[in-house]
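Report on one structure; see the data block that follows.
Removed from the display is one protein chain of the complex; every other protein chain stays in position.
Order as written gives the chain letters A, B and C; numbering starts at 1 within each chain.
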Amino acid sequence: MKVIREWKTMLIPYEQAVEELKVKLKAIRNQYRELNEYSPIEFVTGRVKKISSIIEKAERRNIPLDNIEEEMEDIAGLRIMCQFIDDIYEVVNLLYDRSGKDFTVLYEKDYIKNPKESGYKSYHVIIKYPVQTALGTKEILVELQIRTLAMNFWAIIEHSLSYKYKSKIPEDIRERLRNSALAATRLDEEMTEISKEVRNAQLMFEEKSNT
Amino acid sequence: MKVIREWKTMLIPYEQAVEELKVKLKAIRNQYRELNEYSPIEFVTGRVKKISSIIEKAERRNIPLDNIEEEMEDIAGLRIMCQFIDDIYEVVNLLYDRSGKDFTVLYEKDYIKNPKESGYKSYHVIIKYPVQTALGTKEILVELQIRTLAMNFWAIIEHSLSYKYKSKIPEDIRERLRNSALAATRLDEEMTEISKEVRNAQLMFEEKSNT
Amino acid sequence: MKVIREWKTMLIPYEQAVEELKVKLKAIRNQYRELNEYSPIEFVTGRVKKISSIIEKAERRNIPLDNIEEEMEDIAGLRIMCQFIDDIYEVVNLLYDRSGKDFTVLYEKDYIKNPKESGYKSYHVIIKYPVQTALGTKEILVELQIRTLAMNFWAIIEHSLSYKYKSKIPEDIRERLRNSALAATRLDEEMTEISKEVRNAQLMFEEKSNT
Partner (left out) sequence: MKVIREWKTMLIPYEQAVEELKVKLKAIRNQYRELNEYSPIEFVTGRVKKISSIIEKAERRNIPLDNIEEEMEDIAGLRIMCQFIDDIYEVVNLLYDRSGKDFTVLYEKDYIKNPKESGYKSYHVIIKYPVQTALGTKEILVELQIRTLAMNFWAIIEHSLSYKYKSKIPEDIRERLRNSALAATRLDEEMTEISKEVRNAQLMFEEKSNT
């Protein structure tokens, strides 16, 4: 059994990977904006999973604690938020184009074309990222979740409720969640209709009134 | 006519007010979170209006440049984003409770009960905030916009399109905008249904897995 | 005896005061810089004392835990770093001018004119700062330490050694510390000689090459 200090030591390169990737992904957005072009990335957040959550997930998934670094892909996680559904696929393409340079794409899970039963939608890309440590290069797994703002909004709510009911959400609440997932999808679809108008507009907007 | 240097000097206390209020409003959220309670504030952003946008708005509204500090209420602006509609009214109450302490509420505009014709929804509270400068205390106007995440999403899109078409948005796009405003409202209403469930859930969630 | 949760609750307004004052003190520096004038403030840092350090100090000073909020003046602390000795007194004047506005100066300790026996130099100003909390306005004590970069450098070293030897630093190391305090003072004095030259230079420098 790991003691707290061992856990903290293990997590240092994960903290570092999240910090570095936050800067790198935000840089993609800034490159577009400095050139007054529409950016498919709206904003980026990141976090390292809490020790208690790692242990809980390892138990739930029967992952031996010695294997978590190879088998748990979301110890380091970043979220890339997009305005429109089409932007998600553009971001995925950017990630694949970059594979083999400062990170390597391992595999993906398209929960947009194939939503989870709960209604969850997001595009997950798992990458291998090299971190420089005092002991040399260490390659770690990082999960990138790419979503629209509406998908993100819904996912936060669903996550809270899963915790409350320990994954046994009562049927009536489950029903309401499915309805709100439909409302979120409806909003994303309405938005897609006007997204081409906005992509050009944003460009002019940035030039005139960016604050 | 003001030269650039005069404008910059004029805007220094506005920059300062935005920075101070960002810290103060974020502190409200942090107080809830540190006590593991649900926070009605999700996140806070702020900006000072660009000089070019101030001039443009002054022309549009026929405000003499000498009067802009008294008549233009959004030179300093903050946005408070909420998860649920009910949270907005809770935040407004918090602001009124605080009036007379470190700032004073002057008036409000409830564009949620009375949306703009375009479909725009938000709750605006205008406050007077004292800033300490080298020349003594200066009281400035600050506009606080309180909205749900869905209202914010829609407002950003609408703002881009208004700029593109210089406030003369073609009727077909205007129609699409109204449809997406309805979809955003629909999402907010579905969410309201499950908001009470979430408020309690969040609490437990924070205790167990906050990262 | 307070439990951890009670301590954390007690410290929330202190965290808030430090955050707010950091923004306010940095704003003083920015005001000078945006006007291309020499700023007596070089940079500002802040911290809330750790719970373990509060308890340790309360024991050492025989302060009952129920009185620490009134008797321990450095639970919330900020450090204002200056380039030159003269800048320190200018900052102190600024603080007194502001007293009665957004904070009140209570008293001061001039460890520059009267260094501690160890060699420690700094100017301490204790203020009362009103913080807005969920329970209303709370006035807390905050210690502002104003120093040159050389004084700060020395103080950090001395602090580390005091901890190592639990305030019983061996005489030979104590001697070396006094020598390095003299070297720090020497540097500050040499710098004072050229400070007037620099104050004007900085101004031109900022206009030409500030990055």
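List of remarks:
The criterion applied here is as follows: a residue touches a chain if its C-beta (ideal position, glycine included) is under 8 Å from a C-beta of that chain, and two chains touch if they have at least 3 such contacts.
This structure is a prediction, so every number in the text was calculated from the model and none was measured.
Note that the undisplayed chain, when the full complex is considered, contacts A, C. Listed here are the chain A residues that touch the chain not shown: 8-9, 12, 15-16, 19-20, 23-24, 27, 30-31, 34-35, 98, 101-102, 130, 132-134, 137.
Listed here are the chain C residues that touch the chain not shown: 47-50, 52-53, 56, 83, 149-150, 153, 156-157, 159-161, 163-165, 173, 176-177, 179-180, 183-184, 186-187, 189-191, 193-194, 197-198, 200-202, 204-205, 208-211.
By definition in this document, only the chains that are shown with their structure count from here on.
Under the stated contact rule, the graph of chain-to-chain touches is a line, running from one end chain to the other without closing. One simple way to say how far apart two chains are is to compare their mean CA positions; for chain A and chain C this gives 41 Å.
Averaged C-alpha coordinates give centres for chain A and chain B that are 27 Å from one another. With centres taken as mean Cα positions, chain C sits 35 Å from chain B.
Touching two or more other chains at once is no residue of chain B.
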